[in-house]
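Quick one: the structure is below, questions incoming.
Let's turn to chain A:
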Amino acid sequence: MNNKEKLLKEEILRMSGVNPVKCMRCGKCSGTCPAYDEMEYHPHQFVSMVESGDIEPLLESKSLYRCLTCFACVDRCPRNVEPAKLVEAVRLLAVRKQGANHLKPEDVAAVLDDDTPQQLLVSAFRKYAK
Partner candidate 1 sequence: MQRIGVFVCWCGSNIAATVDVKAVAEALKSEPGVVYSADYQYMCSQAGQDLIKEAVKEHNLTGIVVCSCSPRMHEATFRKTAAAAGLNPYMVEIANIREQCSWVHKDIPSGTEKAIILGKAAVAKVNLNTPLTPGESPVTKRALVIGGGIAGIQTALDIADAGFPVDIVEKNPTIGGKMAQLDKTFPTLDCAACILTPKMVDVAQNDKIRIFSYSEVSEIKGFVGNFDVTIRKKARYVKEDVCTGCGLCVEKCPQKKIPNEFNLGMDNRSAIYIPFAQAVPKVATIDAEACTMLKKGKCGLCSKVCTAGAIDYKQQDELISEKYGAIVVATGFNPISMEKFDEYAYSQSKDVITSLEFERLTNAAGPTAGKLLRPSDLKHPHTIVFVQCVGSRCASCAEKGKEYCSKICCMYTAKHAMLTRDKYPDTDVYVFYIDVRTPGKNFDEFYRRAVEEYGVHYIKGMVGKVTPEGDKLKVRASDLLNNKQLNIDADLVVLAAAIEPDKSARPLATMLTASMDTNDFFTEAHPKLRPVESPTAGVFLSGACQGPKDIPETVSQAGAAASKVIGLLAKDKLTGNPCVASSDELMCNGCSSCERVCPYGAISYIDKEFRMPDRTVAIRRVASVNPAVCQGCGACTVACPSGAMDLRGFASGQIMAEVDAICK
Partner candidate 2 sequence: MQVKEYKPLIVAFCCNWCSYAGADLAGNNRLSYPADVKIIRVPCSCRVNPMFVLRAFQRGADGVIICGCHPGDCHYTSGNYYTRRRMALLFSMLDYLGIERDRTRLEWVSAAEGAKFAATMNDFVEKVTALGENKRLEDLRCKK
């Protein structure tokens, strides 16, 4: 791990409060993840990649925006690792960068329909934009 990777890792761990060494590599998080097929990096990879400081590829990955934050991985993890919190921390790190908002107000019109609940837009902006 070089210095930059170390700093990134520390930041992610601090934000998420997750300790990736608790993971015993059982893969239950990825076995239960409903968004698995849409993700380039899967929940168990988030855990092991953060642990090894391999965070740059995660920051670039679309996987960040496919996590449903449904907490299935958190509740079903036998070791209480809480992978979803890692995904969230990495995503925040990505969207907090200048001009890195993943969802922009002008994109919204396309997804709106008559029944769209307000909750959907609020949640999406909170997840995808700073």
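A word on the picks: all candidates are chains of the complex that A comes from, given by their letters.
The rule is simple: a residue touches a chain if its C-beta (ideal position, glycine included) is under 8 Å from a C-beta of that chain, and two chains touch if they have at least 3 such contacts; residues count from 1.
Just so it is clear, the model here is predicted, and its values are computed rather than measured.
> Among 1 or 2, which chain makes contact with chain A in the assembled complex?
1
> Which residues of chain A touch candidate 1 in their complex?
Contact set of chain A toward candidate 1: 22, 24-33, 36-37, 42, 44-45, 72, 76-80.
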